[in-house]
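Every protein chain of the complex appears in place save one, which is left out.
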């Protein structure tokens, strides 16, 4: 188990903490950040508790990153290692960009959900655990045994386990033992971390605003009970200083940001078919888009969703389709049609674990090559990946602009980590021009060609039904400037040429990515998408150890940003860090020649001919900065050795 | 227009020919090979004429390559440049591996179909043209005008145009002017090339064996009339010497070879949905497979076809699905399921022009990246490409073996060039063991795991329904050795690992590809698939010019054959030649950095980090050796310049 | 499909509008085989367009892939020649976002009833106001004679050379089985007057007007409709005062069934195949809401949108 514990001052702070717990002296530890999680059976409200805690912390001015802990089943059996539901909140004085390493303090409603986190290696070796105590001496012998076995298994770690009569206390206020425990827990956390009680009360009042006032009161009473219990029984507190932020800020998850981004970008039409973890983008949109004069159409399947979106785009709307891996697979044929007919279309793929149905609720970055190359024939398109929650919002604005300017398909690759991760960012400035319709219905000059390609740029004017003199017939067959089916060699070469040229033109407008850290050194870590925060944190730690490491994060995968080869040449080694599969050297049969590499790694090798290595994992979880840090260190050590 | 004319001895032979035509002296030209085409409105039987000519030539011992000339519509308007239907036959003394350069002798039933070939640049500048003369002075003024305009347009070339009263002559024997002309034309060709009349008669008798004997007689009479006419009116003949072949040989097109290969490989089940140019594989199979105890199921769509094939494989059959680009797009999701569940499956993709509906009847090699990377998540599979008609047959045997040994998806990439190209090859030796069922239904030991992965090789035992003690549930979700759904990080890593490892193991059994030509030099041309013949012919010509060029043809694209980097390192430059799209340096906005490359080129760059160039075209036609030859020369010249 | 111009506008002089002759709706020469039934459908459609004086720029023809799906290339209007089986999703996208456009959909029997099945069934449910032509030649034409869902059992094709295995799918009963079906008719290319009248009725119906046109393919299924083509007595017309009115057919077509198109049970019953080819209107219900109406959007200015998004942000404000 890792020993890196940046949240606590090294050495003495920890033993101090241990001392204070052992001796009973109340002590406040001032730390730059902390990671807390609250876990329970699903249905016990742990998620709500975590959300309020996270959002109150954000409002107080802390940097916050929240991760959902979701069980595989809708209603899994209680007290089971597969049932864990809850929230992990990492918060600190500065901006928090990722879920960090391991949890420092956990509240668990039973020992089984705790055990599941232990097995997943989610808890810091010195984690403080506030665990419900009713199971230890439960009437049911089986439960007692389960408790004992679990505690035995967890004794391998140095956890500080504090037993709390959560249910017993809560029952002082509520009748139903399944309700209210989460608010009691919230109270304990509020006391431990000195959260602003007024903010908590407001948040609770807001959540239950449609319920009788009594409900809010009860919940607040429970919180206060938790505070009181913690005050009387816990001998430690943490102080995570907050900052005053001048600019207005918002806090949301990536799917919410994507949905709001779509609306802000003037997207009026979304066709979709439900699929985890993309569906909640549509849920957000469904909730509000109609009041913007827009619409979400739930189609009979993903194929239809793509087709309806293309029809809407043809009709002159700004069209969007949102899906995840298996859904994108079904859209493959229609995506090629969008490319061939130069129909502007934005497709958001919220990546999950694959292949096939894979890991529906878990993060992976393995749809990159499918997004780039999934279509038969030559089908150039733009592929981009937001790296933060804020990016999710902004990328929708960019994607629309590219799609329309270049009459092209734009694929936006987010992932399950961004989808459900919650973070705050400066409230976006909106622009009315984003809301403009792509085209009006005025007549076009007689003889206007549907593909009046500028032979140098491949760009052409878009015409939509309703425009007099513009009548033409779109086709997915090879066609000429008139959109007439044509099998002539020249016309096929020209069409391929024009569709591809647009990417080169777009590429010429891009700037080289920035290097974080020194402009040259021993190792450059290249990443893309949601791993940015974790990578930069890891690189920061390595640099603090005086390692000559920098990082560089790519936004566009097709076309690639300029200058990569030049940037890479300034580093002795280049390595991508990705959440996708690669073979490991040293494994049986794996050679440098047959080794299958990370997807971005592969792409960049072809693009730059630089001997790029990769460090990739597919744990169905976001990467941890600590693990990336270790990878950096060992990569440099190997480098030194070779 | 190119001046390379290997079929005729250079210089004097040509002028001799011209002389003989001009002076009226009958002359026999001995040539190592010739390319002849017969073209007409569709429905006039030009295809049949060409097929008989090709097959008789093959039987006589000539090397033969036949290409279909197909119009875009089912029944296009007569006398129109879009209507051309017919056959091109390249035949020679040695083995013929591709369609060659341009046609040396053409028989045309009207000037419009001729014009279409002229415009396509299909005719050698000195082509001899036997064209129906009735249109020149036709009653219909429009037709006379069309004739005149067409002749005017074609006068830019040095064609030797011989006007033939084809219809007038044929009407001496048949009543319907639309029938019989093809047999008259066959007669002319038989005389010009001294084809064996007995073989022709046998072939005709075989074709019309289900019709009244009278039909055969009439057709033979027409052939004889054609012979007589040519004898009396043409003052030239060509002699293309044939060889006696010891070994038995067969002649067929690639789709027929694929179908027979599937049967020979013991494939018992094919699920498909019609799509050009793949459908005729199924037509062949449908015709005969039932008498082998097998079955073709035409599904409601390509998705279902893939699913039914997977179901059949799960049930223990050797299953096949055959399609083309748009169909493969639809199978994307099921292909991932096959990979995830390790279900043996062979998928043949007969590539056509893309993207989208593209060029349905035309050749392209642009499905490579989609075949390699089309699936979301990490979905390792085997991808291979036959290069000849014979390969189409053999690759099915190989594909089955790989699919079953490695419990994997095998994609076989053929294309429209192989599909309809006709060539002879040694009659394959069959092996009874190929017919063995994958498994019997005997019970498995209790506790046998559905994925009892050998952790070193990733291989595992396949179990099928009916085997007692084997009951398990296949799933496309991440799963463990028991095939139980599992979201644990370790089990996902293990599954990914095992599925990928198999490719490394398979790769370790492969040999490096052979280099044709010297083992080192200035330029190595790398190809894959149906371009082999044209590439090797072009390289042969370049080598005859003393250029230091070799070629190397790849069969496996995933995993790639070993030793490529080493082979490439022995050449100053490496260039792929492919029928797919790449940007051209020198075009507006295209830079070395943003240039999009040929698909194999891209793959090999990532794999070898060698700065490989590419020469690619998407004319909807096979590549011509002459054009490749030019590309080689100019690539070397540029090389010298830089 | 509803008439796009409200009737009170009839009094406005025609001079205010460009006038279109039938031939004005022809874009380029249609390239089907001679004798192909698609020509008849194209002609009847152009007549309808002229009769209704539809503006080419406000009319959209959407199709999939197949011989019949070439249709949009031949009509002077906007067109979308899509991908195989997917005409209806594309048409849905058009109609849903631009309900003022007149949308026609043309599909083949393979296109609609095989690969396009899911979209077909669901489009019936959506009941969008569009006119849908199923050109049913009982075969895959473009790909050269493979069995389609409507191919007669026993009929030999390139994929089923020893005869097709299954009884044909009946597109009429299938459509009538779907909740929300609102207009289901059958006509035949060999009775142009009936075809025209049927298309006219389909166009006038507000909702998803599904018209199966029995279409001759002399190339690959030359004989499947011969009995009905050769002998009027092998046809049977569904007639009713609320049905399709094709005057002048009484004399030739003696076999008539009186069927009220309101009667769904009866429509389903008559849609079952019997020994004659049945043509006419099986069911019509003009009362069912159209999805594009249900989903009608409000119009919001850019400024209002910005304001709303800002309110939204307030919900997420830190």
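So that you can tell them apart, the chains are marked A, B and C in the order they are listed, and the count of residues begins at 1 in each.
The definition used in the following text is that contacts are C-beta pairs under 8 Å (C-beta built on N, C-alpha and C of every residue); 3 or more make two chains touch, one makes a residue touch a chain.
Note that this is a predicted model, so its numbers are computed, not measured.
Chemist: Among B:224, B:301, B:364 or B:480, which residue is in touch with the absent chain?
Modeler: Here the residue in touch with the unshown chain is B:301.
Chemist: Which of these, A:46, A:296, A:384 or A:539, touches the one chain of the complex that we don't see?
Modeler: Considering the complete complex, A:296 is the one touching the chain left out.
Chemist: If the hidden chain were put back, which of C:22, C:50 or C:169 would touch it?
Modeler: For the chain that is not drawn, the touching residue is C:169.
Chemist: Have a look at B:89, B:204, B:309 or B:600 and name the one touching the chain we're not showing.
Modeler: B:309
Chemist: List every residue of chain A that touches the chain not included in the displayed model.
Modeler: 73-77, 82, 272-276, 279, 282-283, 286-287, 290, 296, 298, 300-302, 326, 356-357
Chemist: For chain B, which residues lie in contact with the unshown chain of the complex?
Modeler: The missing chain touches chain B at positions 55, 58-59, 245, 248-252, 256, 260, 263-264, 266, 268-269, 271, 288, 290-295, 297, 299-301, 303-317, 319, 333-334, 337, 424, 427-428, 430, 432-433, 435-436, 443, 465-477, 484-485.
Chemist: Just the residue numbers, please: which parts of chain C touch the chain that's not shown?
Modeler: Residues of chain C in touch with the missing chain: 114-118, 121-122, 125-126, 149, 165-170, 173-180, 264-265, 268-269, 272, 291, 294-295.
Quick note on the criterion: only the chains that are shown with their structure count from here on.
Chemist: Which chain is most remote from chain C in terms of Cα centres?
Modeler: Centre of mass proxy via C-alpha means gives A as farthest from chain C.
Chemist: Using mean C-alpha positions as chain centres, tell me how far chain B is from chain C in Å, no decimals.
Modeler: One centre to the other, that is 39 Å.
Chemist: Could you please state the distance in Å, as a whole number, between where the Cα atoms of chain A are centred and where those of chain C are centred?
Modeler: Whole-Å distance between the two chain centres: 45.
Chemist: In chain C, which residues are in touch with two or more of the other chains?
Modeler: 65, 83
Chemist: Quick one: which residues in chain A touch 2 or more of the other chains?
Modeler: In chain A, the residues touching two or more other chains are 333, 337, 475-477, 485.
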